[in-house]
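Report on one structure; see the data block that follows.
The other protein chains are all here in position, but one chain of the complex has been omitted.
Chain naming follows the written order as A and B, and within any one chain the residues start at number 1.
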Amino acid sequence: MKPRQQRMLAVGLAALGVAVAAGLSLRAFEENMMFFVEISSVVAGDYPTERNFRIGGLVVADSVQREEGSLDMRFRVTDTRCELGVVYSGVLPDLFREGQGVVAHGRMGDDKVFVASKILAKHDEEYMAPEVAESINKHVEDKIATAQGTVAECEA
Amino acid sequence: MVPEIGHFALILALALAACQAVLPLLGAHRNDAAMMSVARSAAVGQFFFVAVSFFCLTWAFLQDDFSVLYVANHSQLALPTGYKVSAVWSAHEGSLLMWILILAAWTMAVARFSSDMPEKLVARVIGVLGVLSIGFLLFALLTSNPFERLIPAAVDGADLNPLLQDPGLAIHPPLLYIGYVGFSVAFAFAIAAMIGGDLDQNWARWARPWTVTAWAFLTVGIALGSWWAYYELGWGGWWFWDPVENASFMPWLIGTALIHSLAVTERRGLFKSWTLLLAISAFSLSLLGTFLVRSGIIVSVHAFATDPTRGFFILSFLTVVVVGALVLYAWRAPALDSSAGFRLLSREMFLLLNNVLLVIATTLVLLGTLAPLIVEMLNGGKISVGAPWFEIAFLVPMIPLIFLLGLGMHTAWRQQNKQPWLRLLRLPAIAAVIIGVVLPLLFYGRVSLMLAVGSIAAVWIVISSLIQPIRSWRRKEGAAAITRAALGMCIAHLGMGLFVLGATVVSAFGVESDRSMRVGESVDVSGFQFELRELREVQGPNYTAIEGVVEIRRDGTYVGTVRPQKRQYLVQKSWMTEAGIHPTWNKDLFVALGDQLGDGAWSVRIQYKPMISFLWVAAFVMALGGIVAVSDRRYRRGAAQESAA
Partner (left out) sequence: MNRYLLPLVAVIVFLPFLVLGLRSDPSKLPSQYIGKAAPEFDLPTLRDNTRNLASADLTGQVSLVNVWATWCVGCRAEHGFLMQLAQQGDIPIYGINWRDNRPDAIQWLAQYGDPYVASGFDEDGRVGIDWGVYGAPETFLLSQEGEVVYRFTGPLSASHWEREFVPRIAELGK
């Protein structure tokens, strides 16, 4: 074999080895690819059961409850069509507020409550995560249509 | 008046940039010395007018001129003076102006330090940089004028985003941009070589110091950003694989590949078309990063306010620059390649593997960053790619890279004789394995597979980076000393070793705990007792804050006191967490106040971060290595004549 072919073979094998290793490890970690699921879909039962996913919406006013002195809390999130209960334990981001947009990572627990492992609020309060904004926009349209009797209310 | 001068200066700068682009390129084409000689003076003139414009904007901030919209949006009377200056580059318009200023400064530096280069190459490099200046100046003037007036003027400004009121963030963007924009010089060298159809080892010798300098700045810029995110944003994390972070990291990875590939081109005249491609890619990824950050197409906590017009402009510019460069590449690069040989066991081979692995790592990061966009377009699902994905994707090519690094440093160019090589490296390799396993056991009492891999890798690089300098140091008088370039390489690799060590230890032994605390209560984290002594109100220049006083003890012995704050900024009414950190060389103790839980209790996040300071120190060591290498005598002016004589 010529030196040039030798080199090509060595590089090719190295690249292939790395690619295979990366592929295998990433398959194992596929669940770190998280899907965003609209709250209305979650309420309707359409969500991944075996893995984590993300939800996003507005924190419903007066819905935040916490046990005195404990880190455990629950609140409700809405996409303006359906509401979903969320439980969380831990420190909240600075911009978490009632009426404010929020994104949560986690999975569905029992009693149709979302168990959040991570809560994110955008750093800049004037802007909301585009995906949350989009899902809210969509339901506002639906709401207008509802007033005219063309789309059904929140269905569980 | 001053803002109008700034606006006008920017227009004049555009006119000069047009001269700087057109005349030298045309002159080089026609072999017209007079036209080529315009390059240097046009570059200086362009820099002057951009500097005037930048100064005018800074002046408007210092004078609290709230009749300028940008000032009214990002400053306030009570803002401390230092932050009034850094507010200039706190948002899109001003940071774009700073980008233009830095590009003009790099161009002027090229004009100044290029006297030993052929006039034609100088003219082409400066001409290409002029084309880039035109693009960014048009971008600023057409879509993002920082001098837009607000009539009638506001009485007071809306204040700088509290997150940005921080010394780390004041200096992070300038350093990052110096690095980003610096890759445009490497890009211009690549384009100039392709236009001229002439790429020799001298070309690499001229292009290399610019690239390494830009890389060093980018390294420090990224490290500062990470440091800022650590104490200000992320509640103790230091890298989040956020799209905006990735946008700065991808050019760094490709830039790292580029400086290694340039080494081969300079020493052996090989990898020419590959070097050109990397130079084009490094700058293209800088542009892509700008696009992602400023167009809002990717969800990120750092993104600038969304504006599709701006996104459209950068995308058009990016398309013209990248497609243009690659068409030129497809056309001219084949003629430039040479095919000298090297053996399987040679420095060239290791550098080739370095490049392959870095490019794979970059590709994976790029895929992860853009996956949400691509998946949404293909099937409409909205996904996000989490940090663990990136960690795995990144580590797989990085682990072999780190082990090969130690081998490659001690391998000769062309061909390495196997026996002396094995003899030299046997002892360091055995030492690395033993120390790498014993060290964590000794200090932290346990070891796992990943931990052992990490610490062995770190010790391995540290030892192999030290072999050459120590030998040179112990050598008798009169023997050839280590060159600056080689010393710089050793220092940069030593920095890499420190980084791997810090990252390994902090991810293996770092502890993070959310607790509920009342005044007088104490909690135990990692053997340290944190006692909340009191909560009090404090007053800042433009905020009020609740400050916790937390005393840290270890088995009763006093360790230190930290004062985490929860600040409310007066104008924007937003709350900000200011963590309290007790730093020592081998660990940080980190306390952040969460929120009131009722009944006098607060949520508190307590973290133990061993050896985290190694991460930032390592980045500075790497950058230092780059600077030492650039100071090598063969890059200094006139060195070419000297060695020729």
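Throughout what follows, a residue touches a chain if its C-beta (ideal position, glycine included) is under 8 Å from a C-beta of that chain, and two chains touch if they have at least 3 such contacts.
Not measured: the values here are computed from a predicted model.
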item: Visible contact partners (per top-of-document touch definition) of the missing chain; value: A, B
item: Residue among B:T319, B:S338 or B:T561 touching the omitted chain; value: B:T319
item: Options B:L12, B:A109 or B:A158, residue touching the unrepresented chain; value: B:A158
item: Selected from A:V18, A:L58 or A:L120 as touching the chain missing from the view; value: A:L58
item: Absent chain, residues of chain A that touch it; value: 58, 61-62, 78, 80, 97-101, 125-128, 130-134, 136-141, 143-145, 147-148
item: Chain B residues that touch the omitted chain in the full complex; value: 69, 72-73, 150-155, 157-159, 273, 277, 280-281, 284, 291, 295, 297-298, 305-306, 308, 311-312, 315, 319, 322-323, 326-327, 329-330, 333-334, 370, 373-374, 376-377, 572-574
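Heads up, the rule we're going with is that only the chains that are shown with their structure count from here on.
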item: Gap in Å, rounded to a whole number, between the CA centres of chain B and chain A; value: 30
item: Contacting residues of chain B [partner chain A, same complex]; value: 161, 163, 233, 235, 296, 299, 301-302, 305-306, 339, 341-344, 349, 352-353, 356-357, 360, 364, 371, 381-389, 392-393, 396-397, 400, 514-516, 518, 574-577, 592, 594-595, 597-601, 603-605
item: Chain B-facing residues of chain A, complex; value: 3-4, 6-7, 10-11, 14-15, 18-19, 21-22, 25-26, 28-29, 32-36, 54, 66, 68-71, 89-92, 94-95, 120, 122-127, 129-131
